[in-house]
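Shown here is a partial selection of chains from the complex, left in place.
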Amino acid sequence: MYHHIKKLMYTVNVGSPEPRFGNMLLEQFGGANGELAAAMQYSIQGLNCDDLDRKDLLMDIGTEELSHLEIVGTLARMHLKPMKKHRESAEADPLIAIAGGGGVGLFNSMGDAWTADYLKITGELDVDLRSNIAAEARAKIVYERLIGFCDDPGTKDALQFLMTREITHMKAFTAALESLGKDPFSIGNIPPTAGLVDEYFNDSTGAGDEGERDARGPWNEGGKWRVVESPELQRGVEGQSGKTTARTAKPVGEDTGKTRVKKSA
Amino acid sequence: MYHHIKKLMYTVNVGSPEPRFGNMLLEQFGGANGELAAAMQYSIQGLNCDDLDRKDLLMDIGTEELSHLEIVGTLARMHLKPMKKHRESAEADPLIAIAGGGGVGLFNSMGDAWTADYLKITGELDVDLRSNIAAEARAKIVYERLIGFCDDPGTKDALQFLMTREITHMKAFTAALESLGKDPFSIGNIPPTAGLVDEYFNDSTGAGDEGERDARGPWNEGGKWRVVESPELQRGVEGQSGKTTARTAKPVGEDTGKTRVKKSA
């Protein structure tokens, strides 16, 4: 598996440091969708992975994200540096200024310490790949927002570089998922209950006076979808005796009348 | 938007309570991929959503997940109840036994308090839908594992019901995402850097003696993919002067020789 990070892949240039923007950059250093989160999520999924081909993919991208951590950390550090000396700059992130001496730490823009609670690792390869596709989409939009709030050309270049790579990874993870050849809604081994799986529970109504809709779309009409209005099956409570009869799960709607179940056209 | 949870949708039956399994069930009550996480993720995405049709979808499913929280909480409580009296049962989860009096709390199976750090909410609809698809896949596999460790028929029925609904939601979110009609790799507004976006950085090598591979697959060959071996572009460091020249981002590989860049067939 042998990681290689021979050299950093990007030259960081910052024209004029801006502490408040440096603080924002921390979202991608120690934040929920940042580079450490990506690096750890993919590398640990890789460590747990028995599919050697996709394990290599997870390790490759995990390793690349780790190098991105260094890039974005360097960028942030350059923007945060004035905090070391200037009181007004320090107010942009007192934790970095007072406890960190103006250097970066594994915090987000609001000073929250990075936590592994950000990670999504299940040990089920196709599930993990879906988590990764979503993670890359999130990282992409975050970089886009940072670019939108940035004036420094060098910083924008670096962010464009990093943002681009997230799309690359998104493509790679998607290809890896598709190459598994699984049905997109087949997760694990136990099949869902037929019938129940195609019921859409309409738990909200459309009576609002300013545009709320009781919407219909491909997510609840067409194909096998059946809309079930405000499911009303009762639930039993724990019996006093502590003993209850085990009976077959009654899927919602099974015993419902016509008014409640509407077959989509 | 007007949520309706007129009644709970499922009758919970537990034959013989088993505290250690009740402890495991907490993963879906107060755990990272559990029902509160799902309910909050979708409802708050819905609260932030300007697309009224898909907002209704997010609210419908968020509301349903909240009712699932009650189902799984009831299940867990029934299994945990012996903790109230029996010391040996209490050892399965002392936090529930001592601090909670045998009742459920928003903790996972290891006693970690539920945290909003579990949630993925970006305010970008297609990105949020991808996060939701992944979240449903994770919840599905977790229910499957719980079923695998469970002997009680009534509990298994309930878990099968809940597991099935996750697939339903996965289908609905997928349909909603596809109905947006966006290119799957187009996130936000700023396009990625052409060329760079198609480069696969091969950050690991295949020289291991026990099967590690330097793998090739649709995630790095075919289409536009170019494999870049162990990227070695240098990075500049912050100049002493604090001033740096802003120059155009040089995508990795641009100036590399043939030995390092390999066009995929």
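For clarity, chains are labelled A and B in written order, and residue numbers in each chain start from 1.
In this text, contacts are C-beta pairs under 8 Å (C-beta built on N, C-alpha and C of every residue); 3 or more make two chains touch, one makes a residue touch a chain.
All values derive from a computational prediction rather than experimental measurement.
Participant: Of the identical chains, 2 are shown; go ahead and state how many the full complex includes.
Facilitator: Copies present in the complete complex number 6.
In this text, only the chains that are shown with their structure count from here on.
Participant: Since subunit A and subunit B share one sequence, what rotation angle in degrees maps the C-alpha trace of one onto the other, as a multiple of 5?
Facilitator: Best-fit rotation on C-alpha atoms: 180 degrees.
Participant: For subunit A and subunit B, let me know how many angstrom lie between their CA-based centres, rounded off.
Facilitator: 7
Participant: Okay, in this complex, where on subunit A does subunit B touch?
Facilitator: Answer in residue numbers: 1-15, 17, 32-33, 52-54, 56-57, 59-60, 63-64, 67, 71, 74, 77-78, 81, 115, 117-118, 120, 122, 124, 126-127, 130-131, 133-134, 137-138, 140-142, 144, 147, 152-154, 157-158, 160-161, 163-165, 167-168, 170-176, 178-179, 184-185, 187-190, 192-193, 196-208, 211-215, 217-220, 230-238, 242-252.
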